[in-house]
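One structure is given below, represented as structure tokens, and several questions about it will come after.
For chain A:
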Amino acid sequence: METFLFITTAIVAVGAALAMVLSSNAVHSALFLILNFCSVAILYFLLRAPFLGAVQVTVYAGAIMVLFLFVIMLLGAENAELGEEKIGWQKPAGLILGVALLAEIGYVAYRGTKLIDAPVADATNIGAPTTISAKLFSTYLLPFEVISILLLIAVVGTVVLTRRRVVAREERQS
Partner candidate 1 sequence: MISTNAYVLLSAILFTIGVVGVLVRRNVIIMFMSVELMLNSANLALIAFSRARAESDGQIMTFFVIAVAAAEVAVGLALLVSIFRAKKTTNIDDVNTLKG
Partner candidate 2 sequence: MTNTNDLGFTILSLVVFLPAVGAIILAFMRGQRGAARIFALGWSTLVFAVSLPLLFNFKYDAAGLQFYEYFSWIPDWGVRYELGLDGISLWLVLLTTFITPLAIWSAWNVEDKTNNFLMLILLQETGMLGVFLAQDLFLFYIFWEFTLIPMYFLIGIWGGKRRIYATVKFFLYTFAASVFMLIGIIALGLLNYKYLAQQGLPTDTAFQVQTLMANINQFGLSDTELKLLFLSFFVAFAVKVPLWPVHTWLPDAHVEAPTAGSVILAAVLLKMGGYGMIRFCVQLFPQVAQEWARPIALLAVIGIIYGAVLSYAQSDIKKLVAYSSVSHMGFIVLGIFALNEVGLQGAVLQMINHGLSTGALFLLIGMVYERTHTRELADYGGLWKVVPVFVYFLLFATMASVGLPGLNGFVGEFLIMLGAFDSPIGWTFTAFAAVGVILAAVYLLKMFQGIASGPFSERRTPHLSDLTRREVAILLPLCILMLVIGLYSPYFTRPMETTIKALEAFVANAAPLIAGQ
């Protein structure tokens, strides 16, 4: 049962990702991406990370994708690609490289030592909010704090970038 679930979600995830890349309409690709994120969230549940699954759905699918959709709507950029391709060899080269990358990673994964699977038993509650938060606020306290600074910078940056021109104080007086 579990493998069946895994396989279907995996296929859905990959299909959604491909659709996202290939669809011409930006909104469609956004929606496909949301589908992808949800399927990955399901996989999280399989991987004993229920809390993260929830976070994934709410933050990624919820917040970020909504922002995307909002901006697409704002700029009306559904089918932005009007002009013809300026760099002709880009698309085929991209595909070939993608395939090459995949082949290499596949080969690496195949040749790499088979990952030992930890006994299932004690892996039960690693995903529980309590253990995560315990670790988060003890060993990983420092990154946590710095992430807050990072987000602050992002906010300040967004404000700076989108504000209309600020007239210098001297100019205003003159």
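Keep in mind how these were chosen: all candidates are chains of the complex that A comes from, given by their letters.
Note that a contact is a pair of C-beta atoms (placed from the backbone, for glycine too) under 8 Å apart; a residue touches a chain by one contact, two chains touch by 3 or more; residues count from 1.
Every value quoted in this text rests on a predicted model; they were computed, and no experiment measured them.
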| item | value |
| --- | --- |
| Chain A: touching candidate in this complex (1 or 2) | 1 |
| Residue numbers on chain A that touch candidate 1, as the complex places them | 2-3, 6, 10, 13-14, 17-18, 20-21, 26, 29-30, 33, 36-37, 40, 43-44, 46-49, 51-52, 55-56, 59-60, 63-64, 67-68, 71-72, 74-75, 77, 80-83, 85-87, 90-91, 93-95, 97-98, 101-102, 105-106, 109, 114-120, 122-123, 126-127, 131-132, 135-136, 140, 143-144, 147, 150-151, 153-155, 157-158, 161-162 |
